[in-house]
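The other protein chains are all here in position, but one chain of the complex has been omitted.
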Amino acid sequence: MSVGDCAIVTELDPTLHPLVARRLADLGFAPGTQIEVLRRAPLGDPVIYRICGYEIALRSAQTKFINVELKS
Amino acid sequence: MSGQHCEPSGRSTTDTRGLDRFALVGNPNSGKSTLFNSLSGLRAKTGNYPGVTVAKYEGRARLADDFVVLEDLPGTYSLDAISPDEHVVVDVLEANGEISATPDGVIVVVDATTLRRSLTLLAQVLQRGLPTCVALTFTDDLQRRGGRIDIHALTNALGVSVVAVTPGDRGQVTNLKQTLARWRDWPAPVIAPPTDAAETAAWASSVLAAANYVEPDSDARTSRIDAVLLHPVWGTAVFFAVMFAFFQTIFVVAAPIQGWIEGIFAWLGEAAAQLISIDWLASFVGEALIGGVGGVLVFLPQIALLFILIALLEGSGYLARAAFLMDRVMAKAGLEGRAFVALLSSVACAIPGIMATRSLPSARDRLATMMAAPLVTCSARLPVYILLIGLLVGPDERYGPVNLRGLILFAMYVIGAVAAMSAAAVASKISRAGGRLLPFYMEIPPYQVPRARSVVAAVWSAVGAFVKKVSSIILTTTIILWLLLNFPQHTDAEMQAHGVDTSSEVAVSSYALDNSFAASIGKAVEPVFEPLGFDWRINIGLVSSLAAREVFVATLGQVAAAENPEEPALALSQMKVLDGPNEGEPLFSPATIAALLMFFAFALQCMSTVGVLRRETGSWRWPAIAFGYMFALAWVAAFIANRVVGAFG
Partner (left out) sequence: MSASQTVSAIAMHPEQVLTDPHVLRWVVPPGILEPGLPTRFPAPLAELFAEQVLRASIVEESAIWLWLSPELSWPVVGARVRTALSAALSQPEGWQIERADDAILQQVALEVICGPVGEVIGSHGGAVELVSVKDNTVLVSLTGACSSCPAIEFTLRNRIDQEIRRRHSRLDRVVAV
């Protein structure tokens, strides 16, 4: 996803460690939640997302397990 | 009970037995620590939780009749613990392990602007069944950003008391204190919220609807500022400017203050020497006691200043942005962005750098950073480097267009940085093999004006902690070294019999040093250091540098019987090897100097650092490991340097 894109979380990849999955869910990354890509760090990683009204930075090592559907 | 103006009788400031205890639970960035500070005055750290590298913050709040104890638990997003910090929260709420009792009440600090997310944590806390109330923060921000909440309706929907708290609103704080006083009457939900994730989310939606919650718009001010500060080009530029300013402030502002402190204590030491007639006592009071205390206090300007700057960065919200920009670089060393500030602080002094690791949520990262921080070239190494480089190359020698002395000094800084990052990488790998990996996530809070009270509290706590716990170690080390360097005492007769000119102070002190206990130690450890090219006289210097690295320069000056021990270069360059295959050659050959440089680059000689490591990790284990591995590293590097330079020189 590029900066400025919005998407809806569809599911968390089942191969993700269950505790990490639970933590991401606690942070708001649950199916049905909308996320928006806000900023990317100079070297590409991490990326700041807006979710549930707050901003959070995540590394691609975690976000690759979050499946989303792009909103046009 | 007590009257209006008496203190509850018999209670010292640290006596917490018999008082009601409340635990503060909440997300990081929820305003929990600010609330803790405003309730309990100046922040107090009371050590670590048993068995883990997690800091424990406890304080007392004054209610109408009596004091209560507040425990500021580590910030957490969930009671499904995946890190030592989070396990601590669960352990306290359930009285697990070595924790003897649950708190009397729990205050869940909830940020009104991220209410939906916070309700999950609140649900989990309510399931524990302890008396609970909610402190709702950032209600002003909520309103400013177009959000709404009906607190009364929220109270009904949740079944617990909800009190709004805004920094600076005394009325609300009083309100909260009154609520705390009535903790035995706190309403509790008839049924605990659901445990299932989907059901909890549904419950939260229902509660928010009943409370007429309107989510705030994104913070326009923050978005505007971040458009610059997080811009790939401009943001990075601003970042380096801020870090440079950070750095410079330490040297420009703290250094002169340190100079004054050193000057004052030197004067005091001299005054003691003049006033006390018994020589050895005068020396003890002057050098060991006054010098020791001075050695403690000399750190205060740096620690205070660094913590003010860090508190400003953190309070304003910029620290998270800085960490975001540096995260990729730090990740290569197995660390994360927030470790950068700790390591950068270590360039001034590892002590505040190690204390700054508290901002890291992962205990594993904290430990790795603490183990690596002493490798960063600190300002105490500078006098040693300058002395040694001066002995090695002349002032005008050049390498291409660059001054050679400056180049070598720069190289030493690079070595320090690379060593620190590598050590952190290795430490991370080792601890990763043992346990689970904590996923990286960092909330980026809206920008705020830092609260003056929090900044003051942060500095007060850091300085207080340092003085209370570390000063004893510095003082002890100084006294022991004074004993080693000044005993056994020698009479004039004895010295004259050895051909010493007793009228020359320099000759006397040099003889005394050469025949002191420290010298015996120096000779005893010669086999260890001989392969590096050091002899027992250099070893005396190494022993003395355990107090503080820069002491090496003065001690060596005394050994060399230099006329001026603060500037011993000439005397040192004339020192010769006393025996063995190189007898007669200059002691400070290029090989030896290179070895010394490497040794100082890597060895953990500073007992103050050891003391801080002890305090921050809660045990002697980690400082011992740090001392050990760095000694080994220093020895090997010095050995290699000796052989390599020796082959060329």
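Per-chain residue numbering starts at 1, and chain names A and B are given in the order in which the chains are listed.
Convention: a residue touches a chain if its C-beta (ideal position, glycine included) is under 8 Å from a C-beta of that chain, and two chains touch if they have at least 3 such contacts.
Since we're looking at a predicted model, the values are computed, not measured.
K.L.:
Which displayed chains make contact with the chain that has been left out?
P.N.:
B
K.L.:
Which candidate, B:V90, B:A181 or B:A210, sits in contact with the chain we can't see?
P.N.:
B:A210
K.L.:
Looking at B:G41, B:G97, B:P194 or B:P383, which makes contact with the chain not pictured?
P.N.:
Counting the whole complex, the residue in contact with the absent chain is B:P194.
K.L.:
Of B:A95, B:A202 or B:A245, which sits in contact with the chain we cannot see?
P.N.:
The one listed residue touching the chain not shown is B:A202.
K.L.:
Residue-wise, where is chain B in contact with the chain that is not depicted?
P.N.:
Residues in contact with the chain left out: 152, 156-157, 159, 189-194, 196, 198-199, 201-203, 205-207, 209-210.
Note that in this section only the chains that are shown with their structure count from here on.
K.L.:
So the centre of each chain is just the mean of its C-alpha atoms; given that, what is the distance between chain A and chain B in Å?
P.N.:
33
K.L.:
Using the touch definition from the top, list the residues of chain A that touch chain B in their complex.
P.N.:
Residue positions touching the partner: 17, 19-20, 22-28, 30, 38-46, 48, 50, 52-59, 61-62.
K.L.:
Which chain B residues qualify as touching chain A in the complex?
P.N.:
77-78, 80, 82, 113-114, 116-117, 120-121, 197, 201, 215-216, 218, 226, 230, 232-233, 235-236, 320, 324-325, 327-329, 331, 436, 439-445
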